[in-house]
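Of the protein chains in this complex, one is absent; all others appear in place.
Which chain is which? They are A and B, in the order written, and residues in each are numbered from 1.
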Amino acid sequence: MQSFIHSKRAEHLSLADFPEHSADSPLSVHSLTVAYDRKPVLWDAEYEAPDRQLIAIVGPNGAGKSTLIKACLGLIPIASGSVEVYGQPARRQRRLIGYVPQRGSVDWDFPVSALDVVAMGLYGKIGWCRPVSRKHRRAAVESLDQVGMAHFADRQISQLSGGQQQRVFLARALAQDARLYFMDEPFAGVDAATERAIVEVLRQLKQDGRTVIVVHHDLQTVPEYFDHVMLLNMRVLAAGPVDEVFTNENLRRTYGGRLALLDEAATALAQGS
Amino acid sequence: MMLTVQDFLQIDFPAMLAALFATVSCGLLGNFLVLRRQSLMGDAISHAVLPGIVLGFLLAGSRATWPIFLGALGAAIVAAILIELVRRFGRVEPGTAMGVVFSIMFAGGLVLMEQAAAHSVDLDAECVLYGQLEDILWLEATGWGSLIDPVALAGMPREVGTLAVITAITVAGVALFYKELKITSFDPALATTLGIPATVFHFGLMLMVGAVAVAAFEAVGSILVIAMFICPAAAARMLTDRLVLQLWLSVLLAAIAAIGGYLVAAFGPFLVGGEHSLAASGMIAVMTGILMGLSVLFAPRYGVVSRKLRERRGEAGLETADLA
Partner (left out) sequence: MTSLVSTEIEWPSLSEILGVLTLQSGFNTTVVMIGVTLLGIAAGVIGTFAVLRKRALMGDALSHASLPGIATAFLVAVALGVQGRSLSVLLLGATISGILGVLVVHFVSRHTRLPEDAAIGAVLSVFFGAGFVLLSIIQYLGTGDQGGISKFIYGQTAAMSVSDAAIIGLVAIIVTGATAGLFKEFRLVCFDPDFAETQSWPVAAIDLMIMALVVVVTVIGLQAVGLILIVALVIIPAAAARFWSERLWVMTLLAAVIGGASGYLGAAASALFPSFPAGGVIVLVAGFFFMVSLLFAPARGVVAAGLRHLMLRVEIGSQHVLRALYEAEETGRVGAGGDIAISELGEARRWSAAWFQFLLRWLSGRSQIERRAERIALTEFGRHEAYRVTRNHRLWEQFLITYADLAPSHVDRSADYVEHVLSPEMVAELERELAEAGTLPRPAAMPASAHPIAAGKVAEGRAS
C-alpha cells in the first residue's frame, strides 16, 4: 500500500513543480487521501501553499474541493497523509486558521444576531467561561464595518440578504485575526456589491501578510482575483502562479470534456493577458 | 407444566396470531417511515392516538371496536396535521414539532382517561401502554379441528379479526401503491412534477400508520408498537439495497420477532425453572431490537463488524478500482 502511494506520487510531481517543504509554508499537504465510507474523494493530494498569496482552488463538482478544505481544518478524518500549517500539524495550529463555511451549512433560523456571529470569531481569544465583554463587542463591530455591515449588527441573521449573510461570515473570519484563511465558495450566489466587498477584503488580507485559500467556482474571475491557483480533481493536477498554471491544457486535464467551461476560461485568459 | 393442544389453541395461538398480524403490518409500513426519515412520526402518532381512544371510549361507553378505532384514527390525523402546521407556521424544526404535539396530546389523553376511569375501570393506562396480548383468548377452540370449524372460528377474538383486516389492507395498499410510495419517498418534488401528489401520500401513509398503530395497540401497546414499526425495517435496510427485497425481509423479520418473542416470553421461564410467563409484548419488542442489533453488527455488506473485519483484512479500505 505504502509503496503504491509513493510510486503514484512520483508520477504527480512531474505535473507541477512543488517547492521544497519549508517551515514558512502556510499549508503543506502530503499524500493526503480522504474517503467517505469506502469511496475515495481525494486521492494522494500533494500541495505546498506559497506564503502571503491569494490562492484559488478550482475543479469540477465532486472534485473534492470542500473535502480538501475540511480535511485541512480537521473536520473530517483523513485516511492517510498529513496536513501541516506553518510547519506544525494542523491540529496544533488551529488558532492560526480562519474559516468561512459554505452558506448552505448554516442554520439561519438560529437566534443569533450578526454581531453575535462575528463575536464568535473572538471566542478563542476570550477563553473558557468568560463572557463576551464590551471590548470584544467593539472589535466585532469593527470587523463588521470592514465589510460594510456595521449598520446591521443587531439583525437576526435570517433577516439579512444572501450577500449580507456572506459578509457577516467574512467579518467573523476577520475578527479571528488568523494567518491562514480557508473560504468555501464565498462568491456563490452573492450580489455584485458583496462580490466587490469580498474581493476588497481578500486584497486587504493579502496586504496584511495573510494567506487566503478560496474554493472558487467561477473560472472567469480566477485571473482577476487570485495570484495562485490549484487545479483539483480528486488529485492535485496542477498548482502554481495563475499565469503559469491556469492554462487551457491544465484545465482540459481537470475538467475533462466540459468544453463550454473551457471556452469561458479561454476568453478569461485572453482578457487577462 | 403440560401443554395441551387445547390450551395452546385457546391461549397461545390467538395471541401469537395477533402479534404476528400486528408486527407484520407495522413492519411493512415501517419501511417507508425509515426511508422517509419519519420514523419518529410512528412514535408521535402512536402516542397521539391516546386522546382519540379515550374519547371514543367515553362517547361509546364501552370498549366496542369501532368508536375507539375511529376516535384514534381522528386523533392520528389531527396529530399529523398539527405537526405539519406547527412545523410550517411556527418555523419549528420537525423533531421539536413532533415532540411538542405528541406529548401534549398524550398528556391530554392521560387526563381524559381519568374521566373515563370515573365511568368504568374497563380502560386503563397500562393496557394502552403495554397492550393485553395475554388477554386475547379463543375459548371456542377445542382441538386442531377448530381451525377449520367455521363455528369455532367465528368465536375468534375480535382483536385478531381487526388485525387481520388491517394487515390485509396494509399489504394491499403497499402492493397497489408500491411505485408511488417508492417515488414519493425518494424524491417528493420529482413525484409532484410527475403528477403524483406527495402530500396526499404523506397523509395517506400517516393515516395507515395511525390505523395500524390503533389496531396493534390493544395487542402490544402504544410504545412497543414503535419498535415494530422501526426495528424490522431498519434491520432489513441494513441487509439489502433493493426496496422489494427490503420489504420482504422486514416482513420475515417481523414474523420471526413476533413468534420468537411470544414463545420466549410464554415458555422461556418454564425452561429455566420459573413459574410465570413474562410480558409477551415487551419480549416481542426486545426481539425486534435483537434482530435489528444483529443486522446492525453483522449484516454482510453494511454491518459494523463485517466492515471492520474487511478493513482489517486490508481488502478494501478504499475502492481503488474507481480511480482507474
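Just a few scattered comments:
We take it that a residue touches a chain if its C-beta (ideal position, glycine included) is under 8 Å from a C-beta of that chain, and two chains touch if they have at least 3 such contacts.
On a predicted model such as this, the values are computed, not experimentally measured, just so you know.
Shown chains touched by the hidden one, complex as a whole: A, B.
Within the set B:62, B:96, B:142 or B:199, the residue that contacts the chain not displayed is B:96. Of the candidate positions B:59, B:107, B:200 or B:245, contact with the unshown chain belongs to B:107. The missing chain lies against chain B, touching residues 34, 37-40, 42-43, 47, 86, 89-93, 95-96, 98-100, 103-104, 106-111, 113-115, 117-118, 121, 124-126, 129-130, 223-231, 233-234, 237-238, 265, 275-276, 278-279, 281-286, 288-289, 292, 296, 302, 304.
Residues of chain A in touch with the missing chain: 70, 73-75, 91, 94-95, 97, 99, 101, 105-107, 110-113, 116-117, 120, 123-124, 126, 128-132, 151, 156, 172, 176, 192-193.
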